[in-house]
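For this view, one protein chain was removed and the others were kept in their places.
The block that comes next holds subunit A.
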Amino acid sequence: MSNSPSHPQFVYRLRYSGNVQGVGFRPHIWREASKLGLSGEVYNTSEGVEVLLRASADQLDTLLERVRSGLPDQARIEECDVEHRDQLVLPPGFHIQSSSELGGATRVSPDLAMCDHCRQELSTPGDRRFRYPFISCTHCGPRYSVVRATPYDRERTTFDAFPMCPACRAEYESPENRRFHAQAISCPDCGPRLWLESAQGPVVTEDIFAHLSERLAAGALVALKGWGGFHLCCDARNAGSIDRLRQLKQRPAKPLAVMMPNLEIAEQYVRLTPAHQRTLGSSQAPILLCERKPCAAPELPASLAPDTDELGCLLPYTPIHELLMQAFAGPLVMTSGNLSGSPQCIDNRAARDLLALGADYILLHDLEIHNRVDDAVVRIHPVTDRVQVIRPGRGIAPVHLPSPEGFEAAGCLLGLGGDLKNTLCLSTSGGWALSPQVGDLAELDTLEAHQALQQGLSQLYRQPVEQLVADRHPAYHSVQQAQQQDLPLYQVQHHHAHLAACLVDNHYPLDGPQVLALCLDGTGYGDDETLWGGECLLGDYRSVKRLAWLTPFHLPGGAQAIREPWRVLVSLLYQAGIDPARQTERFQALAGKPVAPLLKMIQQGVNAPLTSSMGRLFDAVAAALGCYPNGISYEGQAAIKLEHLARQCAEPVSGYSMRWSDGPEGLQLDTAPLWHAINNDMAAGRCVQEMAAAFHTGIAESLLTVISRLRQRHAFSTVVLTGGSFQNRWLLAALCEGIERQGLTPLSHHLVPCNDAGLSVGQIAVAQARLQSKGR
């Protein structure tokens, strides 16, 4: 290649979009362009990265190829747009310019777990950053949690409070350096400071991590400031500390995540397939739900996750965690540092409240966390072996989703999500961005965080929101707040949003053929003003038709019936023609309960709303088997326990049968036969593990039956599996496999959660699909 006149040079403009900011993409371009001796410049824009360069056509091709093939680990190119520009004069040499201010949107990278280079330097004596708790580089470090606005440049992050020292500046400006334009660059001379406090004030110690590790081993509770917020941690082997931590958080039973020092130690406690190992060690470093080894030695207290065979594990992802883990060398409970229901603390002042409430130490630093982000929770899909996001969070969120084929860039829509597991989703010109999970909006702190995030996302992506999209539930806080805003509000039915979320997750085109969707969850507001939750919907992004559902039953006491599954048992037994008042000995959960008034409430319609919820059916069966006679303490607890019981059943059992009956409006699943079978089995003293398995099998078979029946009347070849009930691995696996056996294609969730955390994505998809077809 040469610059001879036979190869005339032109000026080109390249525009890259995708995950190209904060991931070492500009230095990569710089290196490749410099190697080719090209002159030009590269800079971040709010849409991505732009390159202006002078090159021959051949040189351009070579550059494009090299850029693509040698991408930095975290970089992803979605589109590269090349444009000819004649008149531009470029100065000699190739330069990285600070960012250009343009309209439009760019991506905000999630925080990236510490890379191997940095881990190496962290433990190399003599390195400038030996044991430096804020070490990072262009391949790793905080991103979303510290960024105030895009484009992602140091002055728009909370690192702007730490002016670079000359040594860091030199690295930052040296294109050959791994920290070239690393926006979060810092060192012990110029970076954030770490310190330890107890209720008595600052703790002076030579080695904070050695001291903490000693205290943790002695049973201490520690609040620890990381990147996206505070963790509460304690020795995962110490049942007493776990009890204290549960007391402090007012969280009696919900599973606690455990940080393992490394994969080898993790393997002592949980089963790790290659997919598990890859996921734990990835730059996303999520909390991964793993199966506990049944008789692991050493053993962890059952109180970590009393209801399930799974344990949420994660590896250290910040240098702070790494240093602590090196010192402690054992598993640590690592749960978000918040009080029950409230969002995780992110500022030092609020974290000191945790001391007052019983934490022994808090490990603080003076780097401001701008965006709160809890650790992501994921699982390996039982059938596809791919990562399945259960809670979008640190490492994964914001989740950037390309809008599926057929969706045109419309105005900026903001999906407000559901009231539980709330997330937001913003539509930008380049696609959709799903926020980290905010939490339960019934808690006012969380509702405030939800509102702040509405502003924050819009600012971060520089998109003024034009339209809000929410659920149809009139009592949802998200809906009531939206109605008070001065923006048009579009409302989408809960299960239609679940369906659309799954379609988006699977890149299903806007004009793709209609699908059948099994929407199984707790409860969502239905079009007939009852609570839906066990629905077969036929349709697409634009509209759905309800074809089949669970025969509606009453929830005596409304929300109280969700907290107390035995109430639902009363209702379903009654519906099946079994008098629950006479069965209080057979069903221990009913012993001493006000069964008679509940029956009257059902008969007279006093605060006993109707529901077709699958989640509540699971609750009732769990109650029948004796689980949680005093109510549950976290959402989904009874269903999680029921699956756990089913998995303990060693032998395959035949499923309880249920009956689909044809009604004028659609098919309804009558669960009466199930209840008679359970009633008989209880009388016969059958073991609960077998009964739980028979229920799971029976439900899966009933759902497969209805799919084949509906197929005879309606055209579809794809079956969507969506809604929170599909967090049940047994149900998910049985249906995926059964649907394939019928020659149909199952679609399930991966990047977008199947639970209500995915609703905001589906809301946007439905709203935009309808707006688009209106425009035509």
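Rule of thumb we're sticking to: contacts are C-beta pairs under 8 Å (C-beta built on N, C-alpha and C of every residue); 3 or more make two chains touch, one makes a residue touch a chain; residues count from 1.
Just so we're on the same page, contacts and distances are computed from a predicted model.
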item: Among "ABC transporter ATP-binding protein", "Phosphate transport system permease protein", "Aminomethyltransferase" or "Hydrogenase expression/formation protein HypE", the UniProt name of the subunit that does not appear here; value: "Hydrogenase expression/formation protein HypE"
item: Touching the absent chain when the full complex is considered, from A:Asn607, A:Gln648, A:Gln742 or A:Gln772; value: A:Asn607
item: Options A:Gly557, A:Pro580, A:Gly655 or A:Gly762, residue touching the unrepresented chain; value: A:Gly557
item: Candidate in contact with the missing chain, chosen from A:Ser342, A:Thr384, A:Gln648 or A:Gln772; value: A:Ser342
item: Residue, one of A:Tyr476, A:Tyr628, A:Trp660 or A:Phe726, that touches the chain absent here; value: A:Tyr476
item: Residue numbers in subunit A that touch the chain omitted from display; value: 250, 339-342, 418-421, 442-445, 447, 473-477, 480, 494, 521-525, 529, 531, 533, 555-562, 594, 596-598, 600-601, 604, 606-607, 609, 615, 635, 724, 755-756
